[in-house]
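The complex appears here minus one protein chain, its other protein chains still in place.
So that you can tell them apart, the chains are marked A and B in the order they are listed, and the count of residues begins at 1 in each.
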Amino acid sequence: MKTKLLALALGTAALATVNTSASAATLDDVKAKGFMQCGVSTGVPGFAFTDDAGDWQGFDPALCRAVAAAIFGDPKAVKFTPTTGKTRFTALASGEVDMLARNTTETFSRDVDLKFTFAPVNYYDGQGFMVRKSLGVTSALNLDGATICIQTGTTTELNLADYFRANNMKYEPVPIETNAEAQEKYLANACDVYTTDASGLAATRAAFEKPDDHVLLPEIISKEPLAPLSRHGDDQWADIIKWTLNALINAEELGVTAANADDMKANSKLPAVRRLLGAEGDFGTKLGLGNDWSINAIKAGGNYGEIFEKYIGPKTAIGLERGLNRLWNKGGILYAAPLR
Amino acid sequence: MNWPVAAIEYPLDVFQRILQNGPHMTIANDFSGEVEPFRLSMLINDKRYRSYTLQIITIALFMLAVGWLVSNVVANFAERGKTFSFAFLWEPASYDINQRLIEYTSRSPHWLAAVVGILNTLVLAFLGCIAATIFGVAIGVMRLSKNWLVSRLMTVYIEGFRNVPVLLWILLASTAFSAMLPAPRQAPVLAGGFVPTNRGFYVPAPVWENGSGILVVVFLASLVGAWLFGRWAKTKQAATGEILPVFWIRLAIIVLPVILFYFLLGRPIGLSLPELKGFNFQGGGFVRNSFMALWIALSLYTAAFIAENVRSGIQAISKGQTEASYSLGLPPNRTMNLVILPQALRIIIPPLISQYLNLTKNSSLAIAVGYMDVTGTLGGITLNQTGREMETLLLLMLFYLVVSLLISGVMNVYNSSVAIKER
Partner (left out) sequence: MADTQNNNSLLYISTKELPQLPAPVNTHGPGAWMRMNMFANGRDTFLTIVFSILVIAVLYKLIPWLITNAVFFADSIRQCREIDTGACFAVVTTRFNQLIFGFYPPDFYWRPILTFILMFVAFAPILHDNLPRKLLWFSALFPLLAYFLLWGGPIWGPLLIPVMLALAVLVYKSVSASLNPSLGVLAAVAFTVVWFFLVHDTMSETLASAMPIGLEPVESAKFGGFLVTFVIGVTGIVASLPIGIALALGRKSDMAVVKMICVGFIEFIRGVPLITLLFVASTLLNYFLPPGTTFDLILRVIIMVTLFAAAYMAEVIRGGLAALPRGQYEAADALGLTYWQSTRLIVLPQALKISIPGIVNTFIGLFKDTTLVSIVGILDPIGIMQPIRSTTEWNGIIWELPIFIGLVFFICCFVMSRYSMYFERKLDTGHRN
């Protein structure tokens, strides 16, 4: 009898926590849940990490918070799910997370074959190589015979194979699961080279005790447009992510920051600013949100530039230059569609 | 043939009654000879029919459950626009694998990557089982040593390894190799051209030249010779009681002709020594650290369990056997080899084989240290790059299932073979 009771009790306890979500309207589900679920990486310095209190911080979580703020007016209405290169797409496809903000390269097969919708690129990246200065290597073409640490399950693995094949060079791949592991192996000199997105390399190098002992090689062997993504087939939800990101970039372009957003909304006479901050038009309602969606998103963590500066910019320990990720009118290629 | 007539009649008789009454005839019915008319309620209340009712219900429920799962999969696949097809196996894998026992490049198809992984799994499992057996038996025997210090240390070893997760041991072994061994450029070349580095162990590799075939034949011939000598020595001991130093003579029979022919043929087997060139050592053989870490951690971990099996197997042999052997005048060594171990093996081998099975399954933890076994290629990179979870995991499970069934098949054959000898 006792065992029967146990079985029933456990079965029911497990079933009681099933939550059904109709995948057709993610926004309705998210609103019903009262929070959004966001997939991030398991830890890349600057891009996603947990602080002492266990809260997720970084460039990627900041975008999730902005989207949550756009929906709920509350940047805390988001739950983070750490995903590895292996689990990220399943987590999104199965509805475990509502969006993925996790250093994910937009590719044809991910868009068309795996059926995801990519928002605009939020970080333009490319695959680079990091080596010890003491090796005296100046070009990736000198890497014949080298031992290379590489994260599996990423596009970098395929790019590397192609690059070395194209240049008729041999190498010894050391596959690893995570950035932390790669760092450990590389520092212990278990591999000569660490290759991943250049931003990740810079972030990793910045965390070293002696960053100056390591150099990034000039070759960038691939294009890695990193973008947040959601499931195919829910355009409304994809639009919310897309336009939240666009709002953050436009805010930087228009000089709207977290600090002056309220003030600008009340006093600015520029039509573009007034449209962006919801003083004019009803873009929010058309998205299925409130008209204060964009100002909430901006106030959550600042505009694109502020987020960049706070987590990965030159003044942080990570010290990434804006480079390609400058605004289009400042020499970069960050070019957000206007709110109109 | 003169079968008793009744023996033929009886089964026929029973058969006829079964035809009339159904198979589960109870003895009571047999005696009374009455045939109860069938009623619907008998499906539940009559023991003869209830089992059929229940089985049909079980099949129905089982099919229902399977059907439900399959229909869910179909619906989910349709909703996400996924298809179920193994065609991806013939597309180029596009990734490189470091340890490959057969020809493979990044242009090879996914199925070949899976085969490379399978071979890597099998190599790891095979070498792991051998090392685990050697360590395990040695530790299990030492655990029973009369030497207090030795037996205590072995207890510490066994308890220490058994009570900490194997994944932690694998990670520790991997960290130990990469953090404690020198990088290739600082690595010392040890005696015999053996170079330990934090990337792996560079070892001298044999180079087969002309005439090495003869050497192999000589070696095989001396193995046969050693075996024949052993038989002869046994016969002689049985006849006269004289005990020859069999081990040393056998060793000489195996080693001496090979050395003799090696020089006579002008050293047909050369050695390729690793030397530092560019980033790494070139030449010789290379055993990667991911392999070493797994091999050592898995075999030490499994050895702790095997040691316990060996100990309990030896202790299960009653003390009277030892005493009888001593009273016959056999020294402790021979008592162990001739009396205790042959009997203990029968108890030890079944759990030993299931430990082999465990080791093989645990080798899938290779993924934690980046060893490219079948979980790393098929269930890892191929799964990630193609997004075909269902197909890859099905194949992966099928592989492990086949290996497990083979190993347990071997175990069943062994069990039945010792069962026959038992009287």
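List of remarks:
One rule holds for everything that comes next: a residue touches a chain if its C-beta (ideal position, glycine included) is under 8 Å from a C-beta of that chain, and two chains touch if they have at least 3 such contacts.
Every value quoted in this text rests on a predicted model; they were computed, and no experiment measured them.
When the full complex is examined, the chain removed from view is found to touch A, B.
Among A:117, A:159 or A:179, the one in contact with the hidden chain is A:179. Interface note for the absent chain: among B:54, B:130 or B:223, the touching residue is B:54.
Listed by residue number, the positions of chain A touching the unshown chain are 2-23, 42-45, 49-50, 54, 79-84, 86-87, 90-91, 94-96, 177-181, 183-184, 187, 207-209, 317. Residues of chain B that touch the chain left out of view are 44, 51, 54-55, 58-59, 62, 69, 72-73, 75-77, 79, 145-150, 153, 159-160, 162-168, 171-172, 175, 179, 240-243, 329, 361-362, 364-365, 367-368, 375, 379, 383, 389-390, 393, 396-397, 400-401, 404-405.
Heads up, the rule we're going with is that only the chains that are shown with their structure count from here on.
Chain A and chain B have Cα centroids separated by 44 Å. Contact residues on chain B toward chain A in their complex (touch as defined above): 79-82, 94-98, 105-107, 175, 178-179, 183, 198-199, 277-280, 282, 289-290, 367-368, 370, 372, 376, 380-381, 383-385, 387, 389.
Remark: chain A residues 23, 85-86, 89-90, 93, 109, 113-115, 135, 143-147, 152-153, 157-158, 160-162, 164-165, 171-177, 184-185, 188-192, 232 touch chain B in the complex.
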